[in-house]
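All protein chains but one are shown in place.
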Amino acid sequence: MSEGPDERIEVGEGRRNFLKIAVAGAAALAVGGAVGYYAREGEVTALKKRVEELAAQVGVEVGPVLEENLNIYNWTWYANLALVEQWAEENNIHLVYDFFEDLDTAISTITTGAAQYDLTVISDNEAQELWEGGYLREIDLDKIPNFKYVPEEFKGLPYDPDNTYSIIYSYGTTGIGYNADFVPEGITAWADLFEVDNPDSVIRRHAGKVTMMRDSTETLAAAAIYLGYDIDTTNESELQRIADLLIAQKPYLYGYVQTEDYMNELPVGQRYYISHAWNGDIAGIVYASDEYEVYIETYYDNIKYVVPEEGAVVWYDNFVIPKNAQNIEAAHAYINWFLDPVVSAIHTITIKYPYPAGLKYVPVEIKNDPMIFTPSELADRLYLGRALTPEERAIREQYWNMVMTA
Amino acid sequence: MNVADVIRRSRRLKLFIFIGIPMIYLLIFFFIPFLIALLYSLGMFKQVVYQYHFVPEPSLEYYVGLSKYPGIFKAIQRSFYYATLTTIGTLLISYPLAYYIGVKLEERYRDLAVLVVFTPFWINFLLRVYAMRFILHEAGMVNTILRLLGIITEPIRFLGTDVAVIVVMIYSYLIFMVLPLYGVLEKLNVELLEAAYTLGATPFRAFLKITLPLSIPGILAGSLLVFIPAVGEFVIPELVGGPNTTTLGTIIYSFFLRVRGVTGWGIGSAAGLIYIAMILVASYVYMRFVGGEVRLG
Partner (left out) sequence: MKLFDKILKAYTYTVLALIYLPIVILIIFSFNESRSKVVFTGFTLENYYSLIGNYRVWDSFYNSIWTGAVVTVVSVVLAILMAYGVSRYEFSGKTLIDSIMLIPIIIPEIVEALTLLVFLVIIGIELSPYTVIIGHVAFDISFAYVVVKARMAGYDPQFEEAARTLGADEIRAFTKVTLPILAPGIAAAALIAFLESYDDFIKTFFTRPPGFMTLPVYIWNMASRRGFPLDLNALATFVVAISLIFAYIRNRIERRVY
């Protein structure tokens, strides 16, 4: 299992065949395990273990000389940790898998330069701001052969056209989640949440039962989309209208809440049942996902997610290597392992966020769930944020504070 | 002459040990960073990828910039409002408690009583705040009890309101008032009180004339330990409050972490420094008023 790079080139062909077999086998097991979950709950653990074993074998494929340590900094609930821990064990890496709970803290930690993380996950425009600021190290794609499994539409995205500094981790949209038990008529558009002058609008009929995100970027963007502005507008008269709209909406809201809050409340529906939300979090509720377990059956069928007609924010999270990283080889190896189709597929099945490289081996139920894999026909109404300067953010924050303290 | 003798003889050396050592520590690990905040607020500090540079061109840009944030003044007002109510609340709740334990309770049970009061605080602050959140939840205990008693039919909403923030703040800060109060009340000279009774003082007069004045250092210390952190409180409004409970702490936090860069840190530092100046003035006035002297305690 510890072939050097040279040997790997020689046996490349055979290896690839093995890889195919392993991949197919593991995928079959993953699906089988999932199906088995319905019938024989007890066996799913054993099946999962075999999937992991196979995946780990595939993972060793990367194998050049790795450092002994690897410090990863990632969101909570964003990878199957059992699998990650096993990878570290197989590669004799002392892995520190650290969590952050919001991107702002993570970025501050990285940019001050004190903490040394080797690999972290940062979203699109923020990644651009980081590499433009010189905080990221170039990624050596030669060391990541599995990059070829990344579908073309996730390569060379606008924030990093040549994948010099970033490689896709996951992606999704910010739309509206709701509990269909309480909103049988459904929700289709931002207008449902912003037409406060129309007494028959969703927000008026469900006054006090709607939440927006307590996140300035997302909530300002939602209002901007409804008004037909650029989501990252810094035009003060536009921002003023956005603020006015949000202030007009405020009396009809339950409040501005955080992920943890709506994830717990939506299924119950007592405090509120319509939330401005991230798709993967809603999927997380629907499948009651867990970072150590593979669940594939839906748990709360009454929770729906919609990408509004007017459009929505799309975001891409990316692997990036901070400038002051120490364990570069191991970081590359981890990315390569993660991009392995089977590994990505298992992470997707577990967490219910889409890891694009694994699309092929994800069970049909999940692959076809628009909540998890955003359908490509929506592409023309999705808006990607752009990099902002601190001054631009300061202006936006000013209007956000106006809404918050209104 | 050995070292101990030198120390005994030199007043300067003694002063150095008592005041100097702690001050040197604070100077290095608190006041130099504090100076960095000051430099940021004056636009005299820049960062280029892990390298920090001093720019000797002070400007008041960020202080002026602050005036563009009308929300800040509302937030400051609210922060002081919460902190004042929290201080009064904790004082009213703690005083009788500390008095009972420190004065009335048999001496041998006092330590035990303090431990029992303290025990819930071994549980992490965040867990306690979350527990309060579940109690105040629309489906939580308070609402359930009120409903069972037939007082309400529709659940009352606490979370996201001032009530929730203040209740949780009082609960979280209570121990910081109890301990200093207990500290002074416990050493209260009971014989002094008895002497007062013998001389015909009513219990109420004795309390006003003897107990209360003697407990002022405790009240002062407790109020400082509650009021000051309470003004800057960020976590509690974040967890049990909502947009209508935005405090100064929340706004300063957002400058540093959301706006980021030299601008964010500059405005954030400026807001922080103005706030520090305000509190220093407020506590000075408070101590003059309550303590009759400027010195703390």
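Labels for the chains are A and B, by order of writing; each one numbers its residues from 1.
Here, a residue touches a chain if its C-beta (ideal position, glycine included) is under 8 Å from a C-beta of that chain, and two chains touch if they have at least 3 such contacts.
None of these values were measured; they are calculated from a predicted model.
Looking at A:G255, A:G269 or A:G284, the residue that reaches the missing chain in the full complex is A:G284. Residue positions on subunit B in contact with the hidden chain: 4, 7-8, 11, 14-15, 17-19, 21-23, 25-26, 29-30, 32-34, 36-37, 40, 47, 50, 52, 93, 96-97, 99-101, 104, 108-109, 111-112, 115-128, 130-132, 134-135, 137, 139-141, 171, 174-176, 179-180, 182-184, 186-187, 203, 214, 217-218, 220-221, 224-225, 228-229, 231-232, 234-235, 248-249, 252-253, 256-257, 265, 268-269, 272, 275-276, 279-280, 283-284, 294-297, in rising order.
By the touch definition given at the top, subunit A reaches the unshown chain through residues 71, 73, 75-77, 96-102, 105, 108-109, 112-117, 258-260, 263-264, 284.
Simple rule for what comes next: only the chains that are shown with their structure count from here on.
The distance from the centre of subunit A to the centre of subunit B, with each centre set as the mean of the Cα atoms, comes to 39 Å.
Residue ranges of subunit A in contact with subunit B, taken from their complex: 104-105, 107-108, 111-113, 133-135, 214, 216, 250, 254-257, 268, 270-271, 323-324, 389-391, 393-394, 397-398, 400-406. Within the complex formed with subunit A, the subunit B residues making contact are 47-50, 65, 68-72, 74-75, 137-139, 155, 157, 159-160, 242-243, 246, 250-251, 254-264, 267.
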